[in-house]
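Note that this is a trimmed complex: some chains were dropped, and none of the rest were shifted.
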């Protein structure tokens, strides 16, 4: 019905555009538009654990989903991954870098005195994946003290866009939307744990559309919307 | 900047409402705290002083998290509010106002305290000899004399509320029409590649609103001091 | 109209105090600059606590060290003309005058305005007043507060002779007309004569 509020979805900030489009597609089918709240996965997880009256949780990170699940706020059977992502190495568009991603690649030499921009490898999901990939490729130790740790992926992207860092590691979805950078290459799938976005319904969910919208996101239509924004299949 | 979308109107209205309510509601508390810190001496005063500064010293997300622990559905105050008043402030604009007020508190307290400490207490003594007790002296002498600090505190506090982001999003999330204020919308736009244009636009709106508040406060301040300058002021 | 004061207070390494007992309406504290006249008035008004002694006005005990009696300032009913005027800077002259208004007091508002020549000043801010004008407003404010006793600390020091003479007449008649005693500080012997006051010499007790 018009004016009615849809289910409240807490979603990781990195899914902002894709999820907005998905909610639009759902609303176009005649349902009440879901209310989307985008923030960092950690903030959302804490809100849920504080008893926030939300319906769905879409995390950028399996760890936080597991954390919320362990705390008993997730309806177990409803947890499923709705998308995946790739990790890419980027450079400013006007200062392209020639580098082949692979074992023992000379990334430290390319960096020279400057820094590699990425999300915090100790805390932010994208950074953790990046660190794993660099470690697998045997180059982490050569760059470990040349990292500019961003608060999130976008901060790292901004540094490369502005040319303040000659190289950066971001999600493919983020790289895709920016014209100021060029993708140097994608990290091999096996170099880090698979990047997945888990979705689950919360135990406190009261909205009658919650489950239907969750199923919609997992459906072929829903996944197609996410794919339009560069997300891979889970 | 000429016309706003309906979403933008909602965000602007919400930001103004939250900041106004937060500033107004915090003002008496801030004044009381400033008064206690300026005038009283008691053991633990330094602790109170530290507590007042807490939201300034720890990053906003920590303040937001503490609010969540206290006011969440599971939190002591949150449960109490729910049981007795049936009120939840989580995910509500009232929660955003609470977060903004707490973040603005240290600024407001300090400005007001500065003015209270500058009050010439001989005037309060004079009021006492004229039969005014503590309460009347407070309302008719101390409070009016502390007005500059109150006004400065209100300005600082309002501006701080208009800019509050970290504690708000951590505490009450980012819910359109309820807790999505200008700074949160700006932050969201920052997260979007190519969102710089929108960021600039929203930041300018934010600035324009705060500037209007500033102008209003300046005019009020001028009205208040009007005619009180001596003829000895050459300049 | 009995004034019975015997107080001592240590101030900055010295003892300040006075012992007096009069029944004559106006008692004039007389003594050189810095001897402690203002301090004594402050003790009577309840703004400084004496270290020892007592203060009794018209049979009311305002302070007694041994009996631990210490009536708060606002209940003492002292109409105090401060040496430094202490006008309220955020209130216009009229509001300053009426601040302590209680009953009719020793003089009505219009009488006070008339006798003190405050007519054109009622809507002014204190900071725009000349020295003598401020002093007159301070006198008016104290007179209008319906006091039990008037404390006047060199109230005429900035006034011209004509005004001074007029006001001395007004002040002299207050105890007779209203029964309100006056404690008057001055260093001008002529004023004491004009007031028919009992001269109390403030001495250094040391």
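Residue numbering begins at 1 within each chain, and the chains themselves are lettered A, B and C in the order written.
Here is the rule we use: a residue touches a chain if its C-beta (ideal position, glycine included) is under 8 Å from a C-beta of that chain, and two chains touch if they have at least 3 such contacts.
Predicted, not measured: the structure shown is a model, and the values here were computed from it.
Across the full complex in this structure file, the chain copy numbers come to A x1, B x2, C x2.
The criterion applied here is as follows: only the chains that are shown with their structure count from here on.
Think of the whole protein's Cα atoms as having one middle point; the chain whose own Cα middle lies nearest to it is B. Annotation: 35 Å between the Cα-based centres of chain A and chain B.
Chain B and chain C, compared by their mean Cα positions, are separated by 45 Å. One simple way to say how far apart two chains are is to compare their mean CA positions; for chain A and chain C this gives 79 Å. Within the complex, the chain B residues that touch chain A are 61, 64-65, 68-69, 72-75, 78, 88, 90-91, 169-171, 173-176, 179, 188, 190-194. Those residues of chain B whose C-beta lies close enough to touch chain C in the complex are 122-123, 125-133, 140-141, 144-145, 147, 227-231. Interface residues of chain A, counted against chain B in their complex, comprise 8, 10, 13-14, 16-17, 35-39, 43-44, 46-47, 49-54, 152, 154, 157, 174, 177-179.
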